[in-house]
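Questions regarding the structure given below will be posed in turn.
With one protein chain removed, the remaining protein chains of the complex are shown where they sit.
Coming up: subunit A.
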Amino acid sequence: MSGVLRAELVRLRVRRFTWLVLVVVAAVSASVAVYAWREARTPTPAEVAAAHESYQQDRAAWLDGGRDDCEKRNRDMKAKGFEPFDCDLFAPELENYVPYEPTWDDDGMPYLGSLASPVVIGALLLGASLVTAEFGAGSMGLWLTFVAPRGRAFRAKVAAAGVGGALVGLLGALVGAGGTLAAFAVLHRLHGNGWAASGVAGRLAVLGALAAVVGAGLGFALRHVAAVMGIALWWVLSVEVVAPLAWARARPLTLGLNVRAWVEGSAPYTVPQWVADPQLTGGGSVQDVEHVVRGLQGGLVLAVVAAVVAVAGLVVFRVRDVS
């Protein structure tokens, strides 16, 4: 490791802002875990017993006249020309009484997707401020009298930002995914593959690193953390939200969808499309057709975006004066 990168990593470690971001991301991730603890609760034996009891009562009532009432109403309806319906659908079933028993696969894993937002925002801020603080304090000039060429200073800073972002992602995973997993393992038999959480942790780390690189790249290009935040907000509002409304096919390029695909493994989206009806020649209708962004595709899109922003930051940094 070069001395420049080591110096940047030390700076990352001793900055208060780094710790602030880590604390906030940990707190937000913890709230995800807390929510999961509430949802993961297994029904108590008393609740199950009560459920059985009310099932028995309803069942008895159903057999004792309830079913006949239904059949009678069915006959009346038929007389008025309505389609008859199946009264068995209304028969009480035990499974509708017993409280739902959550499983890790269906109820735990989907929580982990919500860790992406705090990780992305935290890592972006971390990367941006690592760079902009130096422009703000004017110490970039002094730094560049020690490190040349500028590309070298740039690489070390972006790498340090990436390391910081990866730590943000890992921390989010440790607290959020770890807490959620613990909730399901402790309150409940796991019912699913707990190891999937480690995969999420790895993907959150990569996501954090990429977000921090984007933050650092924007920091080099714009030099003010407020400007970076402004651009990010503008992007979210105009490109992520409005553009897909105007042009649905752009949806697979929105970062939100790709982030979800990357963290959760895949992300579905719908595009209104003309679907021909084989029974009508030349006929058909516009329907929402579901498509899927795969995990790897999402990761690739994010990596390309990070690379493009980083290169833009480098180009601006190399030509602009530093005072």
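Assume contacts are C-beta pairs under 8 Å (C-beta built on N, C-alpha and C of every residue); 3 or more make two chains touch, one makes a residue touch a chain; residues count from 1.
Just so we're on the same page, contacts and distances are computed from a predicted model.
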Under which of the names "ABC transporter ATP-binding protein", "Phenylglyoxylate dehydrogenase", "Putative zinc-finger" or "Quinol oxidase subunit 2" is the non-displayed chain listed in UniProt? "ABC transporter ATP-binding protein"
Candidate in contact with the missing chain, chosen from A:Ala148, A:Ala246 or A:Val286: A:Ala148
Hey, which subunit A residues sit against the chain that's not shown? 3-4, 6-7, 10-11, 14-16, 133-134, 137-139, 141-149, 152, 319, 321-323
